[in-house]
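Below is one structure, written out as C-alpha cells; the observations come after it.
Only one protein chain is missing; all other protein chains are in place.
Right after this comes chain A.
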Amino acid sequence: MAKITFPVEASHIMMFARAVGDDNPVYHDAAAAKDTEAGGIIAPPTFVQGVAQFDPDYHLRPKAGEKWFGSGKTASGVEGKPSSSGGLHAEQHYEYHRHIRPGDVLTVETKPGRTWEKESKRAGKLTFRERITEYRDQNGELVITARGVGVTTERPVDQG
C-alpha cells in the first residue's frame, strides 16, 4: 500500500475532539495548553484515525464523478449491486511512542497482518483481517503503531 502524507493541523484536532465530545482545552486552546504538562496542543488518542482524510483512494468517502453506494434518488446509489453489510471494525489497538502535535507531518504506511475466520450465530461466517499501520514523523521517528482488525460478516449482525 502506498505511503500517505498526513499533515497534522490544529483545526482538524479541534474538530476531531469535538466529535468525540471532548472539550479538554489541550485539544483546542493553545494558550491554556501551553500551561499543561503537554506544553501545547496535542491530539486525542484516537485522532490518527483521521488519516482517512488524506488517503486519496479511501473507499468510504464520496468522490466527484464517481458513483456512491449510499442513497440518492433510490436507496442504493449504485444500481444492480448486491446489498452488503460491508466491513465492520472488530478491534483497534494503539501504541504511543509520543503524542502528536499540530505541525507534525506524518508518513503513514499500512501493511496487512493475519487473516482468520470464525463462525458466529449472530452473523454467519466472519472473516477477520488485521492491518498494521505505522505513523512516522518528519524526522522518520515512529510516533504511533496501530493494529486494526476488520471483520466482514456473511449477513447483518442479528440484534436479538
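Just so we're on the same page, a contact is a pair of C-beta atoms (placed from the backbone, for glycine too) under 8 Å apart; a residue touches a chain by one contact, two chains touch by 3 or more; residues count from 1.
The working rule: contacts and distances are computed from a predicted model.
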Missing subunit (named according to UniProt) among the choices "Acyl dehydratase", "Multisubunit sodium/proton antiporter MrpA subunit", "Nitrogenase molybdenum-iron protein beta chain" or "Phosphonate ABC transporter ATP-binding protein": "Acyl dehydratase"
Option touching the unshown chain, where A:Lys34, A:Lys67, A:His89 or A:Lys118 are the choices: A:His89
Positions on chain A contacted by the hidden chain, ascending: 12, 15-16, 18-22, 24, 26, 36-38, 42, 44-46, 49-53, 55, 58, 60-62, 68-71, 75-77, 83-86, 88-96, 99, 147, 155-157, 159
